[in-house]
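And then chain A:
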Amino acid sequence: MGTDRILILASAACAYPGADAVGQAHLSYPANTFVLRVPSPVVFPESFYYDSFEKGIGGIIVMSCGVECPYEGAYEKLAARIDRVSLGLKEQGINPRRLKLTSICTVCTKSFLKEVADMNSILAYEGAET
Partner candidate 1 sequence: MSLRADPTLISEIERFGAADVSACFNCGNCTAICPLSKGETVFPRKVIRYLQLGLTEKLEASPEPWLCYYCGECSETCPREANPGEIMMATRRWLISRYDWTGIARKLYTSKVWEVGLTLAVSLFVVLLFVLFHGPMLTDRVSLNTFAPVKWVEYGDWIMAATLSFFLLTNAWRLRRFVMGDVRAGPSIYLSEISTFLSHAMTQKRWRECDHSRMHWLKHFLLVTGYATMLILIMVLLRWFQTDGWNVTSLFGYYATAVLLYVSADMMIGRLRKRHEIHRHSHPTDWMFLILLFLTSLTGILVHLLRMGGMPVPTYVMYVIHLAVAVPMLVVEVPFGKWAHLLYRPLVIYLVTVKAKAKSTVEATETVPVTT
Partner candidate 2 sequence: MNRAASTETVDTLVIGGGIAGLQTALDLADLGLQVAIVEKEPSIGGKMIGLSKVFPTLDCASCITTPKMAATAHHENIRILTLAEVESVTRHDEDFSVRVTLQPRYVDEDLCIGCRLCEYACDADVADEFEGGLSAHRAIYIPFTNAIPQLAILDPMECNLCGQCAVACPTDAVVFDQKPREIEITARSVVVATGFETTPMGAKEEYRGNEIVNVISPLTMERLLAPHGPYGRVLRPADGKVPDSVAFVQCAGSRDRSLGVPYCSRVCCMYAIKQAMLLSGALPFADITIYYMDIRAFGKGYETFFQNASAMGIEFVKGKVARIDEAGDRNVEVRFEHIDELGQVEERTHDLVVLSLGMLPAADLRDRMPISVSSDGFVTVPKPTIEPCRTNEPGIFVAGTAAGPKDIVDAIAEAGAAAMAVSGYLKKREPAGDAVCAVSAGMEIR
């Protein structure tokens, strides 16, 4: 298992089934990934991200439905929040690329694998801090 744990906040309508689709296709990705199913990642306050890094999470991939989001305006709010947290992380000297917002659809198996691979290489090569 990779040393750094990756937390994946996956929307129940899109990204979570997308992650299931990866499994159904029997594709493979590293086991340092922990998928958390949420109705929408918009639910998490900024503090959640800071706390999670504090607790020792290496990277967070927020997998939302993007513009396909079943909830009105949720994606825009989420995107704005992630932008703010990224700035905040930078200010705190934390590599902001350890937090990533992306859209994953129910059949986006390739994108899912790519996001996980990207985050792992960020964790492996860029270091935790800016």
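Keep in mind that, in the parts below, a residue touches a chain if its C-beta (ideal position, glycine included) is under 8 Å from a C-beta of that chain, and two chains touch if they have at least 3 such contacts; residues count from 1.
The candidates were selected such that all candidates are chains of the complex that A comes from, given by their letters.
Note that the structure is a prediction, hence the values are computed from the model and not measured.
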Numbered candidate touching chain A, per complex, among 1 or 2: 2
Complex interface listing, chain A residues touching candidate 2: 24, 26
